[in-house]
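Partial view: only certain chains, each at its native spot in the assembly.
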């Protein structure tokens, strides 16, 4: 696809319809939008199937709103993550019909071309109630990226029988996101049961030697169940993107 | 699937063809093989599509050979990883027709029922020459788990143009495994280019503040490219399983 | 016990009094209560002798109250830990006769069937005054789990003779919980004196290189006194459960 773009541009140069300097200019400037404090990657929707997502944390409300509006104008929708209450309020003023999820701290506008998701669902499963904000960020993100999502809450390994009602849903999943803090053991247990890809999200819940999620992160990286992959602590967004890529790729090819 | 097994057993109990004690016995003992020092999970081929893999590291040669032979008798083939030269030699005596890969440190016997892999390939790509043993472990593992594999070597970001000849292969991949040590930057670069799932494998190459792979691990967990997931340092095996699950799930459903 | 439950259910299936689907349903759903944000393990009282405990930290007050009330309805009592002032106030409105301990940050309702504790006492001993919140969490938890508890305060090793008046109590203990921060040295000293199990609780008191309790945690894990076991930093709850299991198991068997 990248190569296709390049080939088209070079062909235009060869045919004389585009000059060398125009081509250089196009390569350098076309797919980005230069705001004062940001260089948006407006081409990402074409390149990777979903527009650039705005991580609100670390940005001023003004910077977030400006970036969101610029992306929105491409018609591909927009997703803002880690938006605290004040940022969410500002965004709702600017984009009144956006979908806001306070637990997930997300603001979302669907692409105009959004279609009903098909294919096997992404199952998002949490070890405890405290893991919900991260899990819901994954739920919103995977949905925004075109996946069907099933959500299962509070089935940690200290009471494994709580997992039983959900074995059927797990068996039908196209990808499973396991969200857990502390000992992160749920990832290994799920990884030993299912045959589909498992993405583990360590959370910063817990205290003391949980070290803000390091304990769960290390446990998940060392999972004795094969094929478990891991994302950053509290990174529900990244897990959602990865899981959506898996199930939508499958359905695209199917 | 698990549920299906349980249902079948309960039905047999209900019909009287299996007694309660037989059922309990079956639940407890059937799918494992109790060697002296190991309890093999012989059911894994049924449950997850590939038999249990033997991690040779930390086991005596005798323990490795015993486990390999027990798994082999199920007819599902066997894969032994982290097999150093002495263990490989011992295994070749016991299983003369096994495929040995010295760089990957693997010994492999294909399942009797193995068929030609179909679907989108797994691309395994390394930043440097020193990452080869880990990359080759991923190559062997993904192949063993039924995936087609393409291997690209030594295209680290210090000379990004080396990546150019491989953009087409990357665009066709069903999943990409990026193997890199030191700054782990190749994972972010690849993650920004492709639309398919990317699995990053940090390696323990480097010295000083690479801290045996921690530097690359952290960089990969913090990748600014969305949807990159990570496995343990040097865990080519885990990446291979995860990638194979992604592409074979897609082709199964297709 | 778990096996006994399973045997009973299978027997019911065999006798026809329970259908296969009913049995599957029972296995999957009976012992949990699905709240909106939590899946309570209501069976834990039967399985492990005390109902599930609610860790208030990381939950909203609504989530804590809902979980507490659901558990309370089983008649087994309930213990809420890490309940800050606002959560304690909310709980007192919902459960007016609960016992509140502000230092320990606990709210407790005794099981209806609670009997007078018997057997050797649990001794909870602290190195300093700052260790009191953690120690009192251990005191409340061990009591809630049926143990007699003796509490000794501020006898750190910088003035070892302060330990002298308490040697008799230590000699009679069925288990000793040592709560200490900073150098954690009291655990080793006590571990060298008594013949009963010692559970060490590192606390996050101190500053600088105490690293929020890591220093005490490491010292306790490396105790030169044999047979000292350790729980998470500030985990008075876990130590209380473990100690209560030791002394009540002893008295049950006695």
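Every chain is named by a letter (A, B and C) in the order it is written, and numbering of its residues begins at 1.
As a working rule, a contact is a pair of C-beta atoms (placed from the backbone, for glycine too) under 8 Å apart; a residue touches a chain by one contact, two chains touch by 3 or more.
These numbers were taken from a predicted model, which means no experiment stands behind them.
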Full complex, copies of the single sequence (shown: 3): 8
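Just so it is clear, only the chains that are shown with their structure count from here on.
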Numbering shared by both copies at the subunit B-subunit A contact, with half separating same from different: same
Rounded Å distance, subunit A centre to subunit C centre (Cα mean): 38
Interface hub residues of subunit B, defined as touching at least two other chains: 3
Complex interface listing, subunit C residues touching subunit A: 27-29, 31-32, 37-41, 43-44, 52, 57-59, 63, 67, 82, 202, 204, 212-214, 217, 232-235
In the complex, subunit A residues that touch subunit B: 1-3, 47-49, 53, 119-120, 167-168, 171, 174, 193-197, 199, 217, 221-222, 226-233, 237-239, 241-242, 244-246, 249-251, 253-254
Complex contact set, residues of subunit A against subunit C: 128-130, 132, 153-155, 158-159, 161-162, 164-165, 167, 205-210
